[in-house]
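Complex shown without one protein chain; remaining protein chains in place.
Let's turn to chain A:
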């Protein structure tokens, strides 16, 4: 059987990435040019700077991806690209490059939702079994996505304010940790105890939504108050208390979702899915769901990368999803909400 080969593009934020994926589940190459060092100068991603870096990198990443996969254009089946959500100027570099390649080589173009990519990264390890649930946690997103079948994505809950990763970056700044703060705060948390008992917002509410801005404010107020009275607080305990609150809320809502929507797989995806505290907690909690398997996206594929876009792209291609020369970036792209037919 002929190989299905997707050339995939991801440029939604601060990583320029191009990959070649075989049959939707095997990584032949996955080139990631990260801009983190550049944006660290500014304490966070500056959109115009991100766009400028993407255009510096894009064609060299394409060349590296093809060479790394030892594949020629003639062998490709399709071109897949993230078209949203993300930074519009950043997305446009990948979308334009993907359209140019697709046109130049007569290849079908497949537009991919960035979050579908994060979820389908799981496929690069093991086939996804449906129905499935995904907890997607990243710098820009925190949501629970129910997937009754392949290529169906229904939001059942999401953050009402900050994304979890955003909250990590903001409290990281208060602790003197530069963006991206997720990993250092996670490491710090493992050395401390939950002594501050920050609020678990919306934890008791009868829905699957999240909120992290109250937690972030409580954290910042605690630190500022201590500064004012000249008290020194343990950064380890602060990080541990913050992380415990985040993990509690994410785990509790996920448990509730799994009870209402029994699934074969729970996929933990997105940049914050690399958080060890969250991985450990969900591993423990999933034991209470004997019919559900936990899929932890490998650490190397939690961050933004084009391999995950290729994994989702192959699936979308099979379902007939196509883009044309007019494909535009959609910075606010979202999955649909689950429509509760009982109501």
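In this text, a residue touches a chain if its C-beta (ideal position, glycine included) is under 8 Å from a C-beta of that chain, and two chains touch if they have at least 3 such contacts; residues count from 1.
Everything below uses one rule, namely that contacts and distances are computed from a predicted model.
*Asks:* Can you pick, from "Integration host factor subunit beta", "Cytochrome bo(3) ubiquinol oxidase subunit 3", "tRNA threonylcarbamoyladenosine biosynthesis protein TsaB" or "FAD-binding protein", the UniProt name of the chain not shown?
*Replies:* Choosing among "Integration host factor subunit beta", "Cytochrome bo(3) ubiquinol oxidase subunit 3", "tRNA threonylcarbamoyladenosine biosynthesis protein TsaB" or "FAD-binding protein", the correct UniProt name is "tRNA threonylcarbamoyladenosine biosynthesis protein TsaB".
*Asks:* For the chain not shown, which residue from A:96, A:254 or A:275 touches it across the whole complex?
*Replies:* Counting the whole complex, the residue in contact with the absent chain is A:96.
*Asks:* Among A:12, A:25 or A:51, which residue is in touch with the absent chain?
*Replies:* The missing chain is touched by A:51.
*Asks:* In the whole complex, not just what's shown, which of A:33, A:156, A:238 or A:338 touches the removed chain?
*Replies:* In the complete complex, the chain left out is touched by residue A:33.
*Asks:* Residues on chain A that touch the omitted chain in the whole complex?
*Replies:* These residues touch the chain not displayed: 16, 31-35, 37-38, 41-42, 46, 48-49, 51-53, 55-64, 73, 89, 92-93, 95-97, 99-101, 103-106, 324-329.
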